[in-house]
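A single protein chain has been removed from this complex, and every other one stays in its place.
Going in written order, the chains are labelled A, B and C, and every chain counts its residues from 1.
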Amino acid sequence: MGVIGARGRMGAEVVRAVEAAPDLEVVAAVDAGDPLSGLADAGARVVVDFTNPDVVMDNLRFCVDHDIHAVVGTSGFDTRRLAAVGEWLGSKPELGVLIAPNFAIGAVLSMRFAELAAPYYDSVEVIELHHPRKVDAPSGTAAHTARLISQARQAAGLGPMPDATEQEAPGARGAVVGDVRVHSLRLSGLIAHQEVVFGTEGETLTLRHDSMDRKSFMPGVLLGVRSVVGRPGLAVGLAEYMDL
Amino acid sequence: MGVIGARGRMGAEVVRAVEAAPDLEVVAAVDAGDPLSGLADAGARVVVDFTNPDVVMDNLRFCVDHDIHAVVGTSGFDTRRLAAVGEWLGSKPELGVLIAPNFAIGAVLSMRFAELAAPYYDSVEVIELHHPRKVDAPSGTAAHTARLISQARQAAGLGPMPDATEQEAPGARGAVVGDVRVHSLRLSGLIAHQEVVFGTEGETLTLRHDSMDRKSFMPGVLLGVRSVVGRPGLAVGLAEYMDL
Amino acid sequence: MGVIGARGRMGAEVVRAVEAAPDLEVVAAVDAGDPLSGLADAGARVVVDFTNPDVVMDNLRFCVDHDIHAVVGTSGFDTRRLAAVGEWLGSKPELGVLIAPNFAIGAVLSMRFAELAAPYYDSVEVIELHHPRKVDAPSGTAAHTARLISQARQAAGLGPMPDATEQEAPGARGAVVGDVRVHSLRLSGLIAHQEVVFGTEGETLTLRHDSMDRKSFMPGVLLGVRSVVGRPGLAVGLAEYMDL
Partner (left out) sequence: MGVIGARGRMGAEVVRAVEAAPDLEVVAAVDAGDPLSGLADAGARVVVDFTNPDVVMDNLRFCVDHDIHAVVGTSGFDTRRLAAVGEWLGSKPELGVLIAPNFAIGAVLSMRFAELAAPYYDSVEVIELHHPRKVDAPSGTAAHTARLISQARQAAGLGPMPDATEQEAPGARGAVVGDVRVHSLRLSGLIAHQEVVFGTEGETLTLRHDSMDRKSFMPGVLLGVRSVVGRPGLAVGLAEYMDL
């Protein structure tokens, strides 16, 4: 397989993780300035792309043209871009492309489980805890989780959550995403953590995901690489390759 | 609907919960000594049974004979008993019976999510925490959860969990159920709590269920009552009525 | 000992808890309408007061006049009221009065430990989780905890906490009390819970208190009753009787 963006932080981790996997091998590692042709010349069947929104569409075009499956962690895919990739794949019925905003398996599972649990609980809120260098609050994953929960609640016909709050210090009850409250903590020593807390009569259910290291994305990337070969078409989100 | 065992702890809660539900009504509440015919006379369409293993089969026979759907929380159902109920239902194609060992929705979800997550993690252990009046360790739910995880790991072809322990104070690493370590805490002030902790490279996923009150079984009982009418046949476990 | 407000929710629990304690006995239980003289007539040495701000000063005046030690859980004590009680006690050098806003030992310990830990951490935030019938956010205990932490940070000469947040959905980062962020969750199934999370380079420390039941105040009330007899003068807060 090949890696594009191989000298970036994530790309370098991918190279290391693939080298440690007994069933996979890196045949070409390219970065800004290197010709993409190196990937085809080396006979890469699958390519992993952690680059940036400016170049990722060209990279993907190249892969599709050369019958190389692609696993993409680069951000910036909107509906228009996804539609373009889908169209390219129309003429390549055996080729697979996975575009995933998050490769942490625990984050993917948390989101899926949150969606599944949502219809059964009166109340649910999200807490996300990150290192203090993070610039946005809430995190993209927390906002996405809240939106999925909100949609699942709506689909199940649930009414508003019970909440008798009358006196609130500004911000105490968090940000509202969909109909879900999200609370963002920023603390020295933390990395990336998220808790979804559900409650109903007499019980609570908590889904907690702790990501301690950039390495936590690697099992998800490898799952993508191993699965994309047998999954023709465009997949958005790692969950599509998981049996959930 | 009707309740058998209506003066028991669980039965009394069921009566209270049904009375609080706008779409349901208790038309007959019977207990030891009362004739079952009261259920049929009152026109109960569904019956909830929290009694004991000695009488539950007679109760169920009565319900099936009188075309009454049944939701059963009584314990003691082995393969032979389940087969008998299945056979009775053979001649009643519209009738539904739910036999569930645990009506806490959070416990049911935890177990299902644990099964779904198991294939994606190298390591997993279970912690259960209960009040100190409990006589068995680990709890039945924890042992069952560990067995489900063990089966899911085996089905996914996972090898043994990494563990370099060489010096162990007796009991430190917990009890082994299937291939999963289970740890039991008994503390004053607790009610019933369980944590399943999964780990892989750089991340962990924790499923925590806190049951604060016997009332926590009621949303599950009501879900059973509302669902059993539209689900002919024998269902074992509340999960069969949930979209998981 | 005697109980004032004995038919209220807290007072009734106090009566039950004292009756269950082998070394204590309720000799007089009075409520609105009953004469306070019953306490003196019965020879109560200590009185517990869970009443309301309108009557508590009269009750305390009576106790001091009759040489009865008092343990008070009633709210509404400001500096002026505390000064008045202190003055009354000036002429009774052997008498003790405890006025405590919170009798949950875990809450008292959490607050004290939070103060002690504060100087050693760059970052700290508070999460409080309560049932959805609560009208104020944050809880009084959480606000008080945040204020104590803030003072301890200031006394230690700590600068502002690190926080690079640039884009914040309104409320995501919680309410600010002193210089501490406080996050309030309201979920069905919860009772009263609080978490103080400290962070510094590479590590975090979490103090979590879970109160499952009004009974959780009783060990603190009994500690007050047993200690007040040997602690002349006015004590504010149960911590003064604890060896912390």
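What we mean here is this: contacts are C-beta pairs under 8 Å (C-beta built on N, C-alpha and C of every residue); 3 or more make two chains touch, one makes a residue touch a chain.
Bear in mind that the values here come from a model prediction, so they are computed numbers and not experimental data.
For the chain that does not appear, the touching partners among the shown chains are A, B, C. Checked against the hidden chain, the listed residues B:53, B:76, B:132 or B:230 yield one contact partner: B:132. For the chain missing from the display, the contacting residue among B:85, B:117, B:190 or B:207 is B:190, taking the whole complex into account.
One of C:26, C:63 or C:104 touches the chain omitted from the figure, and that residue is C:104.
Not every partner is drawn; the one left out touches chain C at residues 104-106, 109-110, 112-113, 116-117, 119-121, 198, 200-219, 223, 242-244.
What chain B contributes to its contact with the hidden chain is residues 121-125, 127, 129, 132-138, 143, 161-177, 181-190, 197-204. Remark: the residues of chain A touching the chain excluded from display are 189-191, 210, 212, 216.
Heads up, the rule we're going with is that only the chains that are shown with their structure count from here on.
The chains touching chain B as well as chain C are A.
Taking CA atoms, the transformation carrying chain A onto chain C includes a rotation by 180°, reported to the nearest 5. Shared residue numbers account for over half of those found at the interface formed by chain A and chain B, and the copies are therefore classed as meeting with the same residues. Computed centre separation for the pair chain B/chain C is 39 angstrom, with centres defined by C-alpha atoms. The mean-CA centres of chain A and chain C are about 45 angstrom from one another, to the nearest whole unit. Centroids of chain A and chain B (each the mean of its C-alpha atoms) stand 33 Å apart.
Multi-chain contact residues of chain C (touching two or more other chains): 189-190.
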